[in-house]
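Comments concern the structure below.
Removed: one protein chain of the complex. Kept in place: all other protein chains.
Entry: subunit A
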Amino acid sequence: MVSFGDPGMVLKAFFPTCCAAADSGLLVGRWVPEQSSAVVLAVVHFPFIPSQVKEFLAQVQQTSQVGVAVLGTWCHRRQEPEDNLGHFLEGLSAIFSHEPWLQLCREKGSTFWSCKATRWQGSTSPGAPSEDQVMIVFYDQRKVLLSQLHPPAILPDQETGDAAAGAVGLAAVFHTVARSEVLFRSDRFDEGPVRLSHWQSDGVEASILVELAKWASGPICLLLASLLSLVSAVSACWLFKLWPLPFIWSKLSTCEQLRYRLEQLTLIFSPQKAENPSQRMRKANMCVSVLLDVALGLTLLSWLHGKGRIEQLADALVPVADRVAEELQHLLQWLMGAPAGLKMNRALDQVLGRFFLYHIHLWISYIHLMSPFIERIVWHVGLSACLGLTVSLSILSDIIALLTFHIYCFYVYGARLYCLKICGLSSLWRLFRGKKWNVLRQRVDSCSYDLDQLFIGTLLFTILVFLLPTTALYYLVFTLLRLLVITVQGLIHLLVDLINSLPLYALGLRLCRPYRLAAGVKFRVLEQEAGRPLRLLMQINPLSYGRVVHTYRLPRYGCHPTHSWGSLCRKLFFGELIYPWRQREDKQD
């Protein structure tokens, strides 16, 4: 393989493949002295007037901020060797002085290439020109122009090693080609003062629709942006910031999703132009993800509104809630007996069981009170699907949270009771051993207690020890139920996050135009012969799918599991309340 990053050794000439068939002329490009490489951008054909060429190059240099210059001559011998042309080309070096002066020559039959790089200064004997060894690297101008090198931000002054230097060199080549877009703007049918050969588009395709869309997109964007800013101003109104409301909004995933969607739309329709490629890519990703989301949502909507599915759904919802409550009742009755042959304290068992049964009774009455309105609610919720599938999924998650509110209540009661017992037992166990927790020194000290303290402490300790299994069983069962609900909600949120944050546009680009997202390049040897310059073909390595997702993932909304598994188990054991995904349902009723 060619070591790319050793400057000074071999001169590298980057030559566009599309110019291989061009007529003889001048090589126009940029000289990168740090890498000792010449990036050829175009070939200027005969006939030309040198002053016009110079003027044209100065113009290009001014607009593209790239040091474009005449690097040498290009000679394509189609017919018999023309000696006068060779002399003429040599004479050009006096007019366009450049250091080193490249002389690229393609022999008849396209297989033989020769290249000379002449330096007038710095040679051992002044006056006599010295020649460098030259390597020709072919590149596809269009692909290099359109592709974006990853990682994009490499500063040219980073010289940490060979690999870094190679990456910097590549970045310089890519950068040069990308910045000289002005040079390629003229197409085949343009008649300018200077005739150029380079990659050219096949002319601009004019379509009335495209032109109309281009023309209309500005005002439409402006209009939508102002509408969106109006919506966000309304949502920021003080009425919605009265005390309990922000708390409730933060607990409802629907509100979070709507806020996120508003942000997305504001960004998409913002009238400012994206400054760098990553911002442009982000905008495109967002746009595609919103479009896909809305398309999926509309599909869902059409499915829901066909064949009276909404009525079926509404009719099914109440029996399902009833069924859940019934199952819970059976579970409680099982717990009030002797579940799994465990020795429970009968009196406490009965008290807890009746308390929870009464709770379920309340819940069922609430559901039945709600049942006449359920169909209308479902119909309105179904309409929300036109805002996107994610919104309706969030609403589904919120509805699940509301319908399992009794499970949440049971869990909280069980956890509080269990936590109380565990805390009491741990401190009474210290008393039992004649110790106490020293708060100031953060350690266990010995302590002499009074007789009555000891007596009451031990009495309570004994009672708590014998009551612990009953409470722990209730806690265990309700925690498992709660974890089940949380798992379902977590899956829904994962799906929503997936739709929200997957960079679909970037992935599509990677699938259809792999060269657009470049991770690096590879070189293929075309010709290697003694006495002739080494010819290489530069091919673009596409970015892997994992890196694409990693680089272009859109930011997520809301908070995410903050517990590790260890801390989760610890919290469960000590009866602290867990909210693995988000703290919700606190104030919904």
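What we mean here is this: a contact is a pair of C-beta atoms (placed from the backbone, for glycine too) under 8 Å apart; a residue touches a chain by one contact, two chains touch by 3 or more; residues count from 1.
Everything that follows uses one rule, which is that contacts and distances are computed from a predicted model.
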| item | value |
| --- | --- |
| Chain not displayed: protein name in its UniProt record ("Signal peptidase complex subunit 1", "NEDD8-activating enzyme E1 catalytic subunit", "Phosphatidylinositol glycan anchor biosynthesis class C" or "Small GTP-binding protein domain") | "Phosphatidylinositol glycan anchor biosynthesis class C" |
| Selected residue (touches chain absent from view) among A:R354, A:R416 or A:R433 | A:R433 |
| Touching the absent chain when the full complex is considered, from A:T462, A:T487 or A:S544 | A:T462 |
| Of A:E275, A:D452 or A:E529, the one touching the omitted chain in the full complex | A:D452 |
| Touch list for subunit A against the chain that is not drawn | 338, 343-347, 431-434, 448-452, 454-459, 461-463, 466-467 |
